[in-house]
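Here is the structure we will look at.
Just one protein chain is left out here, and the rest sit where they should.
Think of it as A, B and C in the order they're written, each chain with its own count starting at 1.
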Amino acid sequence: MKKIYPDARAALDGLTFDGMTVMSGGFGLCGIAENLIVALRDSGVKDLTVISNNAGVDDFGLGLLLQTRQIKKMISSYVGENKEFERQYLSGELELEFNPQGTLAERCRAGGAGIPGFYTKTGVGTLIAEGKEHKEFDGETYIMETGLVADLSIVKAWKGDEQGNLVFRKTARNFNPMMATAGKVTVAEVEEIVPLGSLDPDCIHTPGVYVQRLIKGEHEKRVEQRTVRQRETA
Amino acid sequence: MKKIYPDARAALDGLTFDGMTVMSGGFGLCGIAENLIVALRDSGVKDLTVISNNAGVDDFGLGLLLQTRQIKKMISSYVGENKEFERQYLSGELELEFNPQGTLAERCRAGGAGIPGFYTKTGVGTLIAEGKEHKEFDGETYIMETGLVADLSIVKAWKGDEQGNLVFRKTARNFNPMMATAGKVTVAEVEEIVPLGSLDPDCIHTPGVYVQRLIKGEHEKRVEQRTVRQRETA
Amino acid sequence: MAWDRNQMAERAAKELEDGFYVNLGIGIPTLVANYIPDGVDVTLQSENGMLGMGPFPYDDEVDPDLINAGKQTITELRRTSYFSSADSFAMIRGGHIDLSILGAMEVSEKGDLANWMIPGKMVKGMGGAMDLVAGVKRVVVVMDHASKAGDPKLLHNCSLPLTGQQVVDMVITNLGVFEIDRGKGMKLTELAPGVTVDDVKAQTEANFEIAV
Partner (left out) sequence: MAWDRNQMAERAAKELEDGFYVNLGIGIPTLVANYIPDGVDVTLQSENGMLGMGPFPYDDEVDPDLINAGKQTITELRRTSYFSSADSFAMIRGGHIDLSILGAMEVSEKGDLANWMIPGKMVKGMGGAMDLVAGVKRVVVVMDHASKAGDPKLLHNCSLPLTGQQVVDMVITNLGVFEIDRGKGMKLTELAPGVTVDDVKAQTEANFEIAV
């Protein structure tokens, strides 16, 4: 069972179909599967439902799939960075389901963990709670949220080995580990493929069982908001 | 806010009361809070409900609290290693609630994560499902299990720092991370207290927010079943 | 007189206690980090998966893998740990964060909060705000007392869609400080220098007790 593929196009070969659901890891532009998003665009697949915390920016990340109108629906918590998104949404071309960020994260984890539903306080008494089952626990009201799974998950890690074991770096971890568990097929792109045995087994964030295909990518790692401080001059 | 205490007795000071619920990490004798269990015994606290995957052996681990009859009830998945447990249970001195191991683990995680209930397929059609809410998702039947919290969690880690950040070693991780999240107060014992900044921030298993008190312990780390193979002689 | 943005942040910083784990929202709440009192050690959580958030980086330290929930580049500290979004919101939802300080469009006298959408305008999303107000032990709102148009933002009931119901414990505005007993009512407990109770009343729709 070889998990390592030569490039992003090869790694998606045979996995895409119109109308499919794709989970895409990352937070803003941090920790997104840059190469696989481009390959997904180039595959020409249409009518995607994309589950991703954000929607990229106009010319990078998931914005590339919005430009080509390959996305039918987004399930996200925040899409404020993308003008093309706004245009398509306001014109009715694009469906949008907002989830609170923690609910979205937990729904992905639940989907991967075989948990079809769970209760949370988040969103009680808001629009988010409408139409959802309410239940009391110890006198407090909670709403039921459901687990999410995807036909395909694309995730981005720092390092990976031939078994598909993955390690993420700093806040580029974000949604990637849960999404890796919730794809019927999960394809990962990494900055470096390391020799088997070189990752500390106590520090593997995503065990290889969750990763079916793996590529080494080239990553621009664009910064969305460069905020810096000045060095005090002595 | 100093989290490091001089010893196990000091670390439990003011935290124990009769009738309290305690989560105790470990799997078998692997990764158990040896020193804190002894201190809990020495505190004389009574009528404990103990949530722990196993119950130790007669003279080690939670077995020490069974010898002194400080435990009123156990919530566990497997207690087969302990003769004193069997005697107290058969004589009606000890209550016992069996949970499937994965359900127990998830109940602890849920309790720590603010999730009061979740659905699982585990146990459907068995004694475990009796009296529990059943619900269908996509034509399959699931049962609802509830989140667990404890008045006190005692966990054992490999390394810790003054902020309470913890790292576990190999399969000694087991139930410890979830239980650390589900205690109103969590006390950890570690083999080594390391300088702040020496743990890799990408590899901290339990962030310090979950640990209120910390001690360095001396650990026997008893082996329950020493299974070995022979070296082939050349 | 009234407080300016920095003074509001400085007042909010007095809500920090030694050992607290704190989540700061975007805008004025971010400024609170500049006013942490001496001898008070707090750890900042960023809901995209970080505990122990440091200041902005120097120019040569910028790391695209290290951002906060506002997508700004930041730094780590010796105490820092990273984790997934699921683990981050388990921490938030599970009540392990002591304090959340965030902005608002409207707050009701019962502690309802609206800060994520205006019907008819493009909605950017709630991000982690609903999770934070539902899960964090104590929620402090920092906002201007009135809208730019002069309309009150402290209301009997929020007119905008809610972010959370009965979730706010304190509101700090440019005019003063209100404590809220969730679900019951609010009281004015402090006035900014030179501000009178009548000034506050004139710009407030919500009922409030006066305890200054």
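Going forward, a residue touches a chain if its C-beta (ideal position, glycine included) is under 8 Å from a C-beta of that chain, and two chains touch if they have at least 3 such contacts.
As the structure is a prediction and not an experimental result, all values here were calculated from the model.
Report, in label order, the displayed chains that the undisplayed chain touches.
A, B
Looking at A:31, A:63, A:112 or A:125, which makes contact with the chain not pictured?
Residue touching the chain left out of view: A:112.
Touching the hidden chain in the complete assembly: which of B:21, B:70, B:163 or B:176 does that?
B:176
Among B:7, B:58 or B:86, single out the residue that touches the unshown chain.
B:86
Per the definition of touch given earlier, which of B:20, B:105 or B:150 contacts the omitted chain?
B:105
Mind pulling the subunit B residues that touch the left-out chain?
Output for subunit B: 27-31, 53, 76-81, 86, 89-90, 98, 100-106, 108-109, 120-128, 158, 168-178, 205, 221-231.
In the full complex, which residues of subunit A touch the absent chain?
Interface with the chain not displayed, on the subunit A side: 1, 109, 111-115, 161, 163, 165, 181, 196-197, 199, 201-202, 204, 207-210.
We adopt the following convention: only the chains that are shown with their structure count from here on.
Please name the chain that ends up farthest from subunit A once chain centres are defined by their CA atoms averaged.
B
Rounded to the nearest whole Å, what is the centre-to-centre distance of subunit B and subunit C, using the mean of the C-alpha atoms as each centre?
Once rounded, the distance between the two centres reads 36 Å.
When the C-alpha atoms of subunit A and subunit C are each averaged to a single point, how far apart are the two points in Å?
Roughly 28 Å, centre to centre.
At least two other chains touched by the same residue of subunit A: list those residues.
106, 120-121, 168-170, 173, 205, in rising order.
Residues of subunit C touching 2+ other chains?
Within subunit C, the residues that touch at least two other chains are 76, 82-83, 89-90, 92-93, 135.
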